[in-house]
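All protein chains but one are shown at their positions in the complex.
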Amino acid sequence: MNDMTGLQRIERKPTNQRAPIYLDYQATTPCDRRVVEAMLPYFSDVFGNPHSRNHDYGWAAEEAVERARGQIAHIIGANEKEIIFTSGATESNNLALKGVARFHKGRKNHLITCVTEHKCVLDSARHLELDGFEVTYLPVQANGLVDLDQLRSAITDQTVMVSIMAVNNEIGVIQPLKAIGEICRERKVYFHTDAAQAVGKIPLDVEDMKIDLMSISGHKLYGPKGIGALYVRRRPRVRLEAMISGGGQERGMRSGTLPTPLCVGLGEACRIAEAEMGAEGERLHMLSDRFYNAIMAALPEVYLNGDRERRIPGNLNLSFAYVEGEGLMMGIKDLALSSGSACTSASLEPSYVLRALGVDEELAHTSLRIGLGRFTTEEEIDFAVERIVQEVSRLRAMSPLWELAQEGIDLKSIQWSEH
Amino acid sequence: MAYSTKVVDHYENPRNVGALDKSDVAVGTGLVGAPACGDVMKLQIKVSADGIIEDAKFKTFGCGSAIASSSLVTEWVKGKSIDEAATIRNTEIAEHLALPPVKIHCSVLAEDAIKAAVNDYRAKHAVGKAKAAE
Partner (left out) sequence: MTRTSIYLDHNATTPLRPEAAAAVAAAQGVVGNPSSVHGFGRAARRVIEDAREQVAALVAAPPASVIFTSGGTEANTLALHGTERRRVLVSAVEHASVLEVAADAERIPVDRDGVVDLDALAAVLVMNERPALVSVMLANNETGVIQPVAAVAEVAARHGALVHCDAVQAAGKIRVDPAALGVHLLSLSAHKLGGPPGVGALIVNGTDVEAQLVGGGQERRRRAGTENIAGIAGFGAAAAAVGVEAAQRAAAARTKALRGRLEAGVMAATPSARVIAADAERLVNTVCILTPGVPAETLVMALDLAGVAVSAGSACSSGKVAGSHVLRAMGLGEHLARQAVRVSLGWTTTEREIDDFVTIWRATAGRLCAGFAMGATAGPAEATAAA
């Protein structure tokens, strides 16, 4: 257990002249070395099946799993009995939406979510629509936040659940969880939140925020990939139908042999994040301010997407007007970042999240997501700013749109040929 | 997504970036694509009295393949007559740059840009001839 100082650097391929800088912490985070250290014994030495209830190997594994469950519960103010291990936030979200809806089928048939949710929440909702559920997709305001009055008026006596994410994966904005929780509790509707991007980054408390279900991801908080959790409230009890059954593990809500090392990794990741959240949050705040201020000082016509204040410090989503995002990414190959959500950037469509904020399609095409995290350094930030400024300036010089704008021509006045 | 070395070369060292005077009667300008679709190309050609393209410039808003496609066609059209230039097909561009299927539309846009520039040049001259005939 050396190198406990958090000075982990992301290893870079020696073949590159200048090592690329990782600025894609919303796509995934590297597994913290302390987490890896904590996991390793459970791959080999303590390898038992945690469900083997009659020998030491099984007990040792079970004990480790239960310790991890406690660590996960602690970071969100829950009881360890309320934590269900899953294979990741995608499964947690699928289970929360489909599991709760299907359990209540026949009694209640309405679900409320929001247009900027992660794809797996939206796809789960679409599947429920095919099954006969009604789904309300709330719009968001220009700052990316849901309108509480619209939420209030969307709830009917048929509504079983409201699912609103804690932090958006593309634009980093934090939804008003406590206010949403209060509305839901008052109207006796379950409140589920996809907190994959939030856990370990902002304080969360399921009691204070009146959250009934919460999805957690391992690999978004410096834990391993392939593990996640779903918080399921016990009092008042949330009922849901399992999606993976057979074995009866996880209180019957999720069967399958628990992967002990991954559970341990998620627990340790939560423990570290909880211990370091305050200091790390301030550090990231300082770094993202440094980044933002330097970019804004050097380049005109750069726009921040999402609320300036109510956002996690590790995310900046910027539109560099008149420079197409993918073209820009190609020029800054020494920076690893994303021009949209990792899951969808292989497609050529502009981000549906940015479109939902009312960002023009042309501006949506010019946006980059800059994700900062635990191993980002000031030096990396300064280098990233320098490279982005250089490349945006070069590409603007060859952009016909920039030229037209400089001539004072309104791009909207031009009759563009669609193709 | 891995880009071919030719795309990377044109992206990093684009040929003939810039602008020609669009009010010049010897200059044809094509502006194709749409900002909302994520790519816009502006291609300009300067045509000599005997109908040969003696200069070409471009500006492009788009991905690396779009920039490479437009950079490439500025090289190809130079020295050609406007009729020859108008016969350049997108498939030749795509093949030369080894564009993957999702980027074929960039080559289509480049072909459109040549045609638009040639048409603009011809339109100017049709007007010129019409005026001369009056």
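To keep things simple, chains are lettered A and B as they appear, and every chain counts its residues starting from 1.
In the analysis below, a residue touches a chain if its C-beta (ideal position, glycine included) is under 8 Å from a C-beta of that chain, and two chains touch if they have at least 3 such contacts.
Only a predicted model underlies this, so the values are computations on that prediction, with no experimental measurement involved.
Asks: Check the whole complex and report which displayed chains the hidden chain contacts.
Replies: A
Asks: Per the definition of touch given earlier, which of A:101, A:121, A:146 or A:253 contacts the omitted chain?
Replies: Here the residue in touch with the unshown chain is A:121.
Asks: Among A:179, A:336 or A:405, which residue is in touch with the absent chain?
Replies: Final answer for the missing-chain contact: A:336.
Asks: Please identify, in ascending order, the residues of chain A that touch the omitted chain?
Replies: 10-11, 13, 16, 20, 22, 24, 27-28, 30-31, 36, 40, 43-44, 47-49, 51-58, 60, 86-91, 93-94, 118-124, 126-127, 217, 219, 224-227, 243-249, 255-262, 329, 333, 336-338, 342-343, 345-346
Simple rule for what comes next: only the chains that are shown with their structure count from here on.
Asks: In whole angstrom, how far does the Cα centroid of chain A sit from the Cα centroid of chain B?
Replies: Spacing between the chain centres: roughly 42 Å.
Asks: Considering the complex alone, what residue numbers of chain A touch chain B?
Replies: 322-324, 326-327, 330-331, 346, 348, 350, 360-362, 365, 397-403, 411, 414, 416-419
Asks: Help me check something: in the complex, which residues belonging to chain B touch chain A?
Replies: 1, 3, 11, 14, 17, 19, 31-42, 58-64, 66-67, 102, 105, 108-109, 112
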